[in-house]
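Complex shown without one protein chain; remaining protein chains in place.
And then subunit A:
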Amino acid sequence: MDVVGQLQRQFIDYTASLYREGYVDDQFTQLQKLQDESSPDFVVEVITLFFDDCEKLINNMAKAMEQQVVDFKQVDSHVHQLKGSSSSVGAMRVKNTCVAFRTVCEAQNLEGCLRCLQQVNHDYSLLKNKLQTLFRLEQQILAAGGSIPMVE
């Protein structure tokens, strides 16, 4: 198999694993569908926005939970936002952790919140790693003169 073919194979397998392992869901596929010649970097742009949003919100949550008296409504509002944006980009694990996070917020369970914060940070870091790898693969394919295979 030529270089392009190999890279494309890698890309397909890697993408499939992301879905299989629950990092991304169908909404991520929907993002791909919105990318075309008129908006060739759409997915990268949205995902970048998402990562920025993650960092900001996770920081805000951490700050809120460091307070003497924790304002759980505040924390919940940050989690709600993160849940929304992760859902919009198909970041399934992050979203699911946010769902659990909202429950412990509502219960005003600080320990539970701290655990969820750790988890969501972990999910975000992993996902970031995975997607950056995916984007690099894409770049390699394009640089080698190939096209990105559509993975359903």
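Following the convention adopted for this analysis, contacts are C-beta pairs under 8 Å (C-beta built on N, C-alpha and C of every residue); 3 or more make two chains touch, one makes a residue touch a chain; residues count from 1.
Keep this in mind: contacts and distances are computed from a predicted model.
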Given the options "Protein transport protein SEC23", "Response regulatory domain-containing protein", "Serine palmitoyltransferase 1" or "TATA-box-binding protein", say which is the protein name UniProt records for the missing chain. "Response regulatory domain-containing protein"
Out of A:17, A:30 or A:139, the sole contact with the unshown chain comes from A:30
Please pick, from A:24, A:46 or A:120, the residue that touches the omitted chain in the full complex. A:46
Thinking of the whole complex, not just what is shown, which of A:60, A:81, A:119 or A:140 touches the missing chain? A:81
Could I get the residues of subunit A that touch the absent chain, sorted low to high? 27, 30-31, 33-34, 36, 38-39, 42, 45-46, 49-50, 53, 80-81, 83-85, 87-90
